[in-house]
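Here the complex is missing one protein chain, while the rest keep their positions.
Presenting chain A:
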Amino acid sequence: MTALQGQTPPDLSGRNLSFRRAFANRAATSLIALCVLVAALPLALVAWEVVSKGASAWSLAWFIDEIPRNYRTEGPGMGPAILGTLTITGMAALMSIPIGVLGAVYLNEYGKNKPLARFIRTMADVMTGVPSIMMGLFIYVGYVIVIGDKTGFGGALALACLMLPIVIRSTEEMLRLVPDELRQASSGLGARKWRTVLGVVLPAASSGITSGSLLAVARAAGETAPIIVTVGLTYIYKPDLFDGQNTTLAAQIFRNASQPFAASQERAWGAALTLIAIVFVFTILSRIIAARFAIDKR
């Protein structure tokens, strides 16, 4: 079946086509190609604008200095937000990745096709579609109100909720790629299931899991809505995530972009470039690790 390859049979070249059919084919193909252009255009626009407007803001001081208190104050300073993005996203990763990986182990190694596992799988898919602001509202009600203050940790919790289904689903895909022979060999040697999972299955899938988790981190780092709901919109970073309002790059972009002042908008562009750079690094890392995994698989 799969032996049939090759796109067009050689004999039926376009010369014998009626004009109408040839024209329809050409027109449709060009329209389809145009669609790619339509997608590439906004990407190019975003990349051009962010790089050209954001690059001028970058300097050593940009990465270290505090964020000016007044929107109108010109000059650099996004250091607190960079730290905030890294720590809050890092904390979220610390919570969601272990739970997500274990959840995926349940789905692929224990639950398999049981009704419960199938239900969890569907709901994890549904959860990836839950609007991110909803995770913020949930943590606001379930954590911020209880604690009585918006904190960086609240933001981390919200981001963790956001990352959880992504980590679960991508990890499960990777676990599915681990050949069954490995599991059988491990059981054959007398290992119990938990040893098989921890000692054989997870290490075999480790690079794929890392790659999927990095993608989840990249997505969480760019989230704004849950941050402004649970962390607040301020300009101060606090290393202690449990101590009051905090800030991230995404929140700074939103905060500065909605102001009409040139100085704050320039900071918004600089922050956007910084954020995209961070997201990009995570994405590239994930790609590199995933490519390695693909080679291992052979």
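Following the convention adopted for this analysis, contacts are C-beta pairs under 8 Å (C-beta built on N, C-alpha and C of every residue); 3 or more make two chains touch, one makes a residue touch a chain; residues count from 1.
One rule holds for everything that comes next: contacts and distances are computed from a predicted model.
With the options "Phosphate transport system permease protein", "Extracellular solute-binding protein", "Glycosyltransferase 2-like domain-containing protein" or "NAD(P) transhydrogenase subunit beta" in hand, the undepicted chain maps to the protein name "Phosphate transport system permease protein" (source: UniProt). Of A:123, A:147 or A:177, it is A:123 that touches the chain left out of the display. Contact between chain A and the absent chain runs through residues 1-2, 4, 7-9, 12, 14, 17, 21-22, 24-25, 27-29, 31-36, 38-40, 42-43, 45-46, 49-50, 98-103, 105-107, 109-111, 117, 119-120, 122-127, 129-135, 137-138, 140-142, 145, 161, 164-165, 168, 190, 192-194, 197-198, 218-219, 221-225, 228-229, 232-233, 250, 253-254, 257-258, 265, 268-269, 272, 275-276, 279-280, 283.
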